[in-house]
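Input: one structure, supplied below.
The complex appears here without one of its protein chains, the remainder shown in place.
Now for subunit A:
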Amino acid sequence: MQTRKKYIFLTFLASWLLLFFFGGDQLRRFAFLSGRKAEARRNWPRWTDRTLLKRFADPEELQRDGDPSLLSPRERRAAWLSIYGNSRCRMETCFDFSRCERHGFKVFTYPQERGQPVSETYGKILSSIERSRYHTPNPEEACLFILSIDTLDRDHLSAQYVRNVDEKIRSFPLWNGGRNHLIFNLYSGTWPSYTGELGFDTGQAMLAKASFDTQSFRPGFDVSIPLFSKEHPQRGGDRGWLYQGSVPPKKKYLLVFKGKRYLTGIGSGTRNALHHIHNGKDIISLTTCKHGKDWEKHKDTRCDKDNVDYERFDYRELLHNSTFCIVPRGRRLGSFRFLEALQAACIPVLLSDGWELPFAEAIDWGKAAVVGSERLLLQIPSAVRCIHPERVLAFQQQTQFLWDAYFSSVDKIVHTTLEIIKDRLSPHRSRSRFLWNALPGGLLVLPDFSTHLGDFPFYYLQHGYSPSKKFTAFIRAVSQAGSLSQPILRLIQAVSASQYCAQIVVLWSCEKPPPPSGKWPQSAVPLTIIQGRRKLSDRFFPFEAIQTDAVLSLDEDTSLSTSEVDFAFSVWRSFPERIVGFPTQSHFWDAEQGRWGYTSKWTNELSIVLTAAAFYHRYYHSLFTEYLPAGLRELVDGLAACEDILMNVLVAAVTKLPPIKVTQRKQHKEGMAQQAECRDGAAGTPPAGQRSPSAPLSAPAGLQGTAGSRRLSQRQDCLDQLALWFGYMPLVSSQLRLDPVLFKDQVSILRKKYPSLEK
């Protein structure tokens, strides 16, 4: 028995060894080294003679690049015109750049014809253009033309369909084959195919069209716009639903859809499948068959149950409570729900193959929406589940930014369209993709001011720049001629003593000429005098003389000390996009009168910093003069004390942030005696004393009192009109004042950086 056992053992041992010696190879492949299996895949071979292979092109051939003497560039460009017809228009072939050279980018709208009413929406579009800063009433100087014929609805079954457009267009002397024309359209084609046809010959005109499909879209020529409803506001527009500074809680639903299910026809492929992803828990996909007149004819077994479920949920409630919203194609590619989801911070999950997304030339939709494929509907739930919560938040924030920057009103949609076209005219002076997709958005960034990010107040943090370390003191003088008043001399002295002051610029807005240079005080910094045009809006004109990022705006009778200036400037450098200043005022909602009220009382809130003593970025001068429509500036010139409110409104509209108040030395009651005397026109400056916060109410009775109340009512008026122009009240209130760290602390005055502030 022992021997047998021994032999068994030996055989066992031998076979084991044999297995290892000969079969190890296979074993290793399959069992032991599964981790290394990847190495065993058949890669592209490393050819032994790979270094001897010929190059794909001889270096000489690359540099010579064919025979250059073939076709002259000019001839070639001319040939393009004939080769590529209207359906393949590009800016180089179908747009006459020379029209835009002399007068810049000007837009002319054809005058309205009698008996030719336009729809409400088209009316809004036209008035947006007329309100824009590019509008011109003169066709001679126009670069872009907009028809007065309503071309929004080109579904010939629709009530608003305009007939015989071809004939009408041909009768326009300016039509010129459609060259330099822009045609707006929201609905094209009709049942059953809903093609992109407009039903008339658009010639070489550009199209700004909703539901554009990538195949008929002429890249770099047409513009895809979003579909918006009749109720879309003309200006202002509603805010997004995600509030600034609030991180949205985890929402109840992950993915929702509520809408029609097409049983037949175009788009039914997608709409008919949506109910498959409904799980009743975090994914809600509700469909109804009820649409059109004869839905019951096509009705299937699901319809009745689905219709019941459909009624149980409210569309808006779902929008509010979901992280992602499915935005499938309808009959056409675009749908209203796209903008609705965007506003609601419900991340759109697009199921609309071949849709040229709105403003895709400028907007990076990959940051705000999930572009799904209609064919892969069933992958959507797992795909959105895999998106990291941080990215979800980034998506949500981007939807809000885009909504607010480009979509919340008809004005914004139309102006974005115009800016995109304007950017094409001079590619070297256009916005980069970054500018379009970062706060505060492309509309508020003027490439004519600069194309460098560091010149704007908005990008310092992101790009690690910082504003220049010096400021320009910009003093507006309106006082008497001949000699200089005491306050302005003191002011120049105080400001020029600041180590951060680079230069002083005096805007002389008086009829009489400024005193000769010898009369001005000697200071360490250069002093420039500019003769103004005696308009109030002059004060915010982008003068070439202003070279620094920071501007310290001053009135001649402002009284400031050097440490106040120094401290305020150091605060501004931390908040370069805001207005930082001393005297403040505020606005409030006057429920009794149902309008915005204005007050200069000492209150615990502030929303306006007076530009009589304030730091801000010089870019705001450019925005004020070039971005705001001329009508607004005329309004300001007409009212006595409106320009600083407009500046505050503008900055608040851009940044959506309140201004900042910094510590001010205790106000001396400056004598009312030193008031401006140069008040011989509408453009006169208000009395100085009343600009200090306490003034209007504490002003002496009599003449002073009536002047004060007149001013107050004018400012009130101004605020009202501005709210009307902007379509909402951009001002933001704040309860914050910034003091130096040891301000009023019980420590030795020697340890304080700004001791004189407490005197």
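What we mean here is this: a contact is a pair of C-beta atoms (placed from the backbone, for glycine too) under 8 Å apart; a residue touches a chain by one contact, two chains touch by 3 or more; residues count from 1.
Here is the rule we use: contacts and distances are computed from a predicted model.
Taking the options "Transcription initiation factor TFIID subunit 5", "Short-chain specific acyl-CoA dehydrogenase, mitochondrial", "Autophagy-related protein 13" or "EXT2 protein" in turn, only "EXT2 protein" matches the UniProt protein name of the chain that is not displayed. In the complete complex, the hidden chain is touched by one of A:Arg41, A:Arg114, A:Lys281 or A:Lys759, namely A:Arg41.
Contact with the undisplayed chain is limited, among A:Tyr7, A:Phe97 or A:Trp589, to A:Phe97. Across A:Asp65, A:Glu231 or A:Asp294, the single residue that touches the chain missing here is A:Asp65.
From the set A:Ile277, A:Ala383 or A:Val732, the residue in touch with the chain omitted from the display is A:Ala383, counting the whole complex.
Listed for subunit A, the residues touching the missing chain in the whole complex are 6, 9, 13, 16-17, 20-21, 24-25, 28, 39-51, 53-57, 59-70, 72-74, 77, 80, 84, 88, 90, 92, 97, 214-215, 219-220, 353-354, 364, 366-367, 370-376, 379, 382-384, 386-387, 427-434, 437, 450-452, 454-455.
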